[in-house]
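Here is the structure we will look at.
Apart from one protein chain that is not included, each protein chain of the complex appears where it belongs.
Then we have chain A:
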Amino acid sequence: MSLAISGENETVQVQDMDFELVKPSLPPVTGRASQDSTLTSREGDSAKPDVSPILCDGASMYSSAPRSPLAPTHAAASTESAESIDAHRQRELKWMAVFPTVPPSQARKNKKVRKLLQDGVPSSVRYLVWCHLTDSKTRALPGVYAKLGKRPHVPVFAEIEKDAEQSFPEQPQLHTAQGPLVSLLQAYLSMVPDIQYNSGLTFIAGHLLLLAPEEDAFWIFASMMDAHLRSYFATNTVQIEIDASLFSKALEAIDPVLTKKLFSTLFVGSLSVDLLHRVWDLFLYDGESALTRLEALSRWTGRCCRRIILVPRGSRRGQLPHLAHPPPACLPSATELLVLAANVKLKDDDIRKQRIKMEQQLKRTTQVRPPNGMSNVHAAAISLPRT
């Protein structure tokens, strides 16, 4: 199918349906640090934050060595009520208290963590939460990132540079060849050469760099890739076909090419920043089922949602469908959407079963085709620098 976009007053054709492009009137949320949602506290007075000694100094809490983070520049909204300010601080404290008590390996099974995720993650602790959920500190080998950076440029270096500029037009610090985004991907691709680069990687890595110092972002990225995403970028892309199909199924008539794009960018550029971060929070906790869950919810929300999903971004390249600024009437709020998504009765087992089934189906059909010109790349080749 094709996205036919014509002129200013656009309609989109998906298969044989016409969708009118809605131009939502919400103000854009560009470049803003991820704000945690202003969920009203639902915990009553039973939950007590553990504000016992949470003392840690910079050295023990964060890795040393090369860094350079960047983040969205705008400050917080100043119109928050005293109550929501207090709630925000309480969430910061609860997270800081949870890190030392729940080991990263347990975090994804921990109910308290899940509860905190649903309440919202303050931007000040978000990358630490992601470090924790992906257990990236365990993976981080001291000095490796710096060494990888010294390796010869990967073949797609110039392409990364170009994509960095196009994907983050408002973040000039991410554009340069020496900048953190190009460096991060150069390091990653020289470590894991069997990844087939596409601009989705730039989206994902760039987004991490808006919240985390460079080396932390690298290890979160590496962990996310290993745990969830590598198969999407492998030379044989069966996995993304599968998840995209599941996703399309959930959304019924949406085109698999678009859904593939959504998955391979992990929704960057397709969701508002706030919503995106919350999707990632859940994704890192729940894995792929969080994404599918979200889709199930979208279906549940019905036609309105589908319409929003099909609003292309317009000026940006790629014309991704997006949920960026949904008309308020269509969706309750980003927060509520996610809470609802989390509660959608969608058994992970069902998804898993469906996945396996589809996997078998797709393998039968796709393995006949040789992967385009990349047949001699070894699978799972990781090359770490010698230490």
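Methods note: contacts are C-beta pairs under 8 Å (C-beta built on N, C-alpha and C of every residue); 3 or more make two chains touch, one makes a residue touch a chain; residues count from 1.
Note that contacts and distances are computed from a predicted model.
Candidate names were "10229_t:CDS:1", "GTP-binding protein RAB5", "AP complex subunit sigma" or "GPI-anchor transamidase subunit", and the UniProt protein name of the unshown chain is "GTP-binding protein RAB5". The residue from A:110, A:123, A:167 or A:223 that touches the chain not shown here is A:123.
Across A:135, A:161 or A:216, the residue that sits in touch with the chain not pictured is A:216. In the full complex, chain A touches the omitted chain through residues 33, 41, 43-45, 48-49, 51, 53-59, 61-64, 67-76, 78, 80-83, 85-86, 88-90, 92-93, 96, 122-124, 126-127, 173, 211-213, 215-216.
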